[in-house]
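Only one protein chain is missing from this complex, and each of the others stays in its spot.
Then we have chain A:
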Amino acid sequence: MAQTAFAPWDDPDERPLIEFRGVSKRFGDFTAIDDLTLNIFEREFFALLGPSGCGKTTMMRMLAGFESVTEGHIWLGGQDIIDIPPNKRPVNMMFQNYALFPHLSIWENIAFGLKREGRPKDEIAARVDEMLRLTRLGRFAKRKPHQISGGQRQRVALARSLAKAPKLLLLDEPLGALDRKLREETQFELMDIQEKTGTTFVIVTHDQEEAMTVASRIAVMDEGRLVQVATPDVIYEAPASVYVADFIGDVNIVEGRATPEGAGLRIDWAEGQAPIAARSDSAFARGQSCHFAIRPEKVTIDTERPDRPNAFRGKVIDIAYLGNISTYHVELAGGQMIKAQMVNARRLANRQITWDDEVWVGFTETAGVVLEG
């Protein structure tokens, strides 16, 4: 069945729900957000990803209205919102620490926002029950926040922020406090709820796996700037910079000089070594310095010279056994380390490559990306 992919950012006629236009935020003389321009579309699950302190929370708080904008404008649904107080914005936020009201029951917590709108009682009750069902919290409605577990509290916070059916829901590291298994479950739950309610989600996270799992698009941030905004697969397969490549997943980075050759590039990276053959969409000048980035799972490891465009000899220094896969750390002649990842199809005992073995690593011309600088 033909299904058009959800990609409003590629449609020039689509109007974004949120537009950041040249937004800067300064605390004293410290610039937390630096001239940021960004569009987020309706029904998107948009992830802000970056290391701690890069300005993710600040961006989110500007959307919610808790932080003023030093420069620039933020538009939401065709309206400039920078002067609208938080309680008048059609935006709700799920707080990093949940911020549940400890003196109110779960039911009252969820009803809190609805009551402020002065809706009729039965309508409020119906909406709260709907939210309780959505987040599977029905049994805990009468409890107080301190009488339920962390995972349940997280769901109450979500239910409370969704109850008013906001145009935009902000989630600040919503899963940070959960253990790994619960976090993975909850990620799928979040996606499910996002789809069911059709709300636009903006999620903050410093966990790249989480961003890859849930998001329709990811914005990678560094020190108050956007480094790349793209879908998870583009971010992973075609990172725009060494920073992004390094931040998302595991990567091998080889420094060298590019030389255009035929349809591709030749990268000279070490004395006495064969150059790397690669492809790139962007043009490189002869001798321009570059970084070649390649993911470990795209590098093969063999005892014989493989029949691939790129093949290099090396020695196994270390093996990280991760159960389903193993990562081999191979030192090439000249000291360059390359990580190669292999699926453990065979039992450990039957494996033929081990420490200190002389091996060949290989990859195709299109397996890696060539980055400037």
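Basically, a contact is a pair of C-beta atoms (placed from the backbone, for glycine too) under 8 Å apart; a residue touches a chain by one contact, two chains touch by 3 or more; residues count from 1.
Methods note: contacts and distances are computed from a predicted model.
Participant: Among "Anti-sigma factor ChrR", "Heme exporter protein C", "NdhS_3 protein" or "Putrescine transport system permease protein PotH", find the name that the UniProt record gives to the complex chain excluded from display.
Facilitator: Per the UniProt record, that chain is "Putrescine transport system permease protein PotH".
Participant: Kindly state which of the options A:Ala32, A:Cys54, A:Met93 or A:Val316 is in contact with the chain not pictured.
Facilitator: A:Met93
Participant: Of the residues A:Gly113, A:Pro239 or A:Gly314, which one touches the chain left out of the display?
Facilitator: Of the listed residues, the one touching the omitted chain is A:Gly113.
Participant: Tell me, which residues in chain A touch the chain that this view leaves out?
Facilitator: The list for chain A reads 64-66, 85-87, 91-93, 95-97, 99-103, 112-113, 116-117, 144, 146, 160-161, 164.
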